[in-house]
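Could you have a look at this structure, given as structure tokens, before my questions?
For this depiction, one protein chain was excluded, whereas all remaining protein chains were kept in their positions.
Up next, subunit A:
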Amino acid sequence: MSLIRKHEMHERRFSRNLGVGLTLTALIAIIFGLTMVKVTNDDFSLSGSGVPTQTEEAN
């Protein structure tokens, strides 16, 4: 018999921690995926943000 008896509360807490962990992991994956899609898009440009693009710098 283990020294620490598992209470039903521990299972609920574990479910909550696991759920939050997986949600945060999914959030990271989504933000990363979105960023990759946006920056690899053909019409992606930083010109609107005030940061000079390579083309603008060349001119």
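Convention: contacts are C-beta pairs under 8 Å (C-beta built on N, C-alpha and C of every residue); 3 or more make two chains touch, one makes a residue touch a chain; residues count from 1.
Quick note on the criterion: contacts and distances are computed from a predicted model.
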- For the chain that's not shown, choose its UniProt protein name out of "Tripartite tricarboxylate transporter TctB family protein", "Heterodisulfide reductase subunit B", "(Fe-S)-binding protein" or "Protoheme IX farnesyltransferase". "Protoheme IX farnesyltransferase"
- Residues on subunit A facing the left-out chain by the touch rule are 7, 9, 12-13, 15-16, 18-20, 30, 33-34, 37, 41
